[in-house]
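This report concerns only the one structure given below.
With one protein chain removed, the remaining protein chains of the complex are shown where they sit.
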Amino acid sequence: MIRFLKNYFTEVFQAVKSLFLGMKLTGYYFTHPKEIITQEYPENRLTLNLSERFRGEVVMTHDEQNEHACTGCSACELACPNGTIKIINKFEINAEGKKKKAIDAFVYHLELCTMCNLCIQACPTDAIKMAQTFEHSVFNRNMLTKQLNLAGSKLREGVE
Amino acid sequence: MLSFENISHGLHNWLSAIMSETPVVLIELTLVALAAITLFAALGLILVYMERKVAAVIQIRKGPNRVGPMGIFQTAADTLKLVMKENFMPDSVDKFLYKLAPFVVMITAMLILAPMPFAQGFQIWNINIGVFYVTAISSISVIGVLMAGWASNNKYSLLGAMRSGAQIVSYELSAGFAILSIVALTGSLNLNDIILSQQDGWWIFKGHIPVWIAFVIFMIAVTAETNRAPFDMAEAESELTGGFHTEYGGMRFALFFLAEYINIFIVCGIGATLFFGGWMPFHIGHWEGFNHVMDYIPSSIWFFGKTFFLIFVIMWFRWTFPRLRIDQLLNLEWKYLLPISLFNLLLITVIAIKGWHF
Amino acid sequence: MIEEITTAKEGEMVINIGPQHPSTHGVLHLLITLDGETIKKLEPNLGYIHRSIEKMCESLSYRQFIYSTSRMDYLSAHINNHACAMAVEKAMEIEVPERAEYIRVILDELTRIASHQLWWGAMAMDLGALSPFFYAFREREVITDIMEETCGARLTMNYMVPGGVMTDIHPNFVKHVKDFIVQFKSKIDEYDTLVTDNIIFQNRMKNVGLLSAEDAISYGTSGPTARGSGVSCDIRKTHPYSLYSKLQFEEVIETGCDSFSRYLVRVKEMKQSVKIIEQLIDNIPEGDFVAKTKAVIKLPKGEFYSRAETARGELGVYIVSEGGTTPYRIKFRSPGFSNLSALNHMVKGYKIGDLVAIMGTLDLVIPDIDR
Partner (left out) sequence: MGNDELLEKLKELFPDASIEQGNDWPELLFEHAQVADGKFLEVVQTLKSTNEFLFNYLFCETCVDWKTHFNMVYHLESTQYRHSMVLKVKLNHEQPSIDSLSFVYRTAEMHEREIFDLFGIVFTGHPNLKRIILTEDWVGHPLRKDYDDPINMIKL
């Protein structure tokens, strides 16, 4: 009987102790507002640091002369698992009178993209890269289909 | 000094001076009703806001912080949203009971407000069986919950309501015993008498360890009775999605939600009254000087301070503990709390008879 | 045995748990038959998030199909990718550089910790304790930040390629992983204080959801679910791959067979993962991070199977190749699917509240079950 009572009370005591320790921990956090880790998003947009490797969307780099490095080889188009990229080529006649392949439009479907980075890996001329933008929401779905080469841009000299 | 007693007495005297007795009573009743409803709305907003902030800080986040400074208008905005929502009613519900249930729960919560001594001399109804009244009325709310669960014609709701029924009926016992232990000490069922008996110190300090035990049991039991985590069997969102109010939306849901918080306020108010002296300031025995200083703090602040502290403790429970299972919940009551509180009541009775308390 | 649930008997009640239900963590649909609160029968109904990854992979090249496996068990995306990459490497007999192996194992273990942390928080939430979820996410956030910095994504990384890893690790990688280990070690005790030692939690967990060792094997469970029943089934120990044969770590086995054992296995596994990372992080060798492979990978004709231990159990990748650039048939043996099959056996006779607790300890990820 005594043993039973002893067990009963140790049980109750242990139970209460475990509950009390839990409450002590949450109480600690309640009394230490410094532990708060909330990031207030739209306010901290300017200080938000995304890693330079963060995959936000595919962009094509253009230099000051509005030239890019895309030869239109469609390696990225083949590498893409989702059919995100569509390259429309045209043939330009250059100064020497030779026909030369160049891109007309580099169409990129952001709505299909899974940011898998395979196109960037596949690109032989490093013409495309991943940008760190992440605010992609738009009101119209069509706005997610983008043309990556800027208007009037042309292939950089010396890129084959 | 500004005190609720002066206001109520002044109002009564002024009204009596300008008209006969019947209109005075009628006007006063209307005023009391208006005051009660306002208090309800205000309390609901404040408590929901408080819950969200307490939860947020415990969970190392900021909580509502967009609507108004520190997000203080967040709950008002939420209420506005709920009011403006469509009063949706599923097709196969028992329409009468479905509509009635939120009001039963709400009106019960309002009724218990009557004998609550908010401040010195500020009480809607000074009834001589106050404690008895409170325990009696508070058990009506389970009927509202059962009604809601049954009328919704939803299996989750039904399960939630049945759990709630089993839970409230059993936990009323130990809550009752905890309350009885104070009644045994004071020898009165009148809430005002209980407060006045704590003039030389609150029962929690005067009554030795048994009163502490009674207090702990009271806190556990009322947490269960108000369906709060870790005893929120009736809602149990991870098991029963919404429990008895799964099928409710808009203002009807808001009434349940509000009633839950009002119930917390009431039980904590009762707890504060019984164990912490209600509006009675912190007095120590015969230290006249100290007691006098304490009296300068208005009695309403004492009452609300104590009540909100107890509410905080209940919230603290909620954001720390996992939920019990329904059979463990009943085990806890019938195997642990009830025997302990019975034994405890016996002890306290002996203390009261022998006058061993301070 | 899953019997057909058509009509309820007298006094029984059929309830749909899911597909939208807070504790199924996704779109799992369970049909349960109740007698009062006691569960009589349970029948899972799948397919709400079936994306036919296996069919899709039949038209993807061997470089491309790896990305889609991140979407199966998204919480151990790295390990899924690792298993797929291993299958291709095995078939092509590619020698993976030492550096790549180190990076892979470190990332695998980080993923495992992150996955278990999320599970820990989510399971506490299932049981009604909401705060642990946020504490778990605080530490998990550090890992996802490391992933973001090195792999470029936080959840579906697609960092493993056949022959190694996609890019070299970020210069800050080692430092940040070490910081994480310090932070994790200082916080892991909180997990025990808040949840493991809690009497309510223990009562909810102990002697609930019993799964004997024999049944665990028969039901094909793996990972912490089986190890909680005392079955040694850690692929990292039984069929070591990558660097695991060289590493010092223990296979956590608990013999309680109940929910609490499964819980303990996962909590202890987090500590073991930290131990593994500590052994590797300081001596990542210099060298290539990816082996030279052809631009177009063609697997030889044959059948290839690779096994890896994800956070949930054994992942098998079964590739049938016809010698072309795309797999002829691919089968992912997902741990969740087999673990789910044991659920009916485990919950019989317990209450609805226990169902939630048991599902929590199985750590089901629905896209993993449906694929």
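First chain written, first letter: the chains are A, B and C, and each begins at residue 1.
We adopt the following convention: a contact is a pair of C-beta atoms (placed from the backbone, for glycine too) under 8 Å apart; a residue touches a chain by one contact, two chains touch by 3 or more.
The structure displayed is predicted, hence computed values, not measured ones.
Of the listed residues C:Q20, C:N45 or C:S186, the one in contact with the hidden chain in the full complex is C:N45. For the chain left out of this panel, the touching residue among C:C233, C:M270, C:A311 or C:V347 is C:C233.
Contact with the omitted chain, checked across C:Q117, C:S338 or C:T361, is made by C:S338.
Which of C:F65, C:Y102, C:W120 or C:Y219 touches the hidden chain is settled by the complete complex: it is C:Y219.
Although one chain is not drawn, its touching partners on chain C can still be listed: residues 1-4, 44-47, 50, 52, 54-55, 59, 90-91, 215, 217-222, 231-233, 238-239, 302-305, 314, 316, 318, 320, 328-329, 331, 333, 337-338, 340-342, 345, 370.
Quick note on the criterion: only the chains that are shown with their structure count from here on.
If you average the CA atoms of chain B and of chain C, the two centres end up 45 Å from each other.
Shared contact sites, meaning residues of chain A that touch two or more other chains, fall at 19, 22, 25-26, 29, 37.
For chain B, the set of residues touching two or more other chains reads 58-61, 319-321.
Looking at the complex, you find that chain C touches chain A at residues 60, 63-65, 67-68, 131, 138, 141, 148-153, 156, 158, 161, 166-167, 170, 190, 193-194, 197-200, 295. Across the complex, chain B meets chain A through its residues 54, 57-62, 65, 316-317, 319-321, 336. Considering their complex, residues 13, 15, 21-23, 37, 124-131, 133-135, 138, 194-195, 198, 200-201, 203-204, 351-356 of chain C touch chain B.
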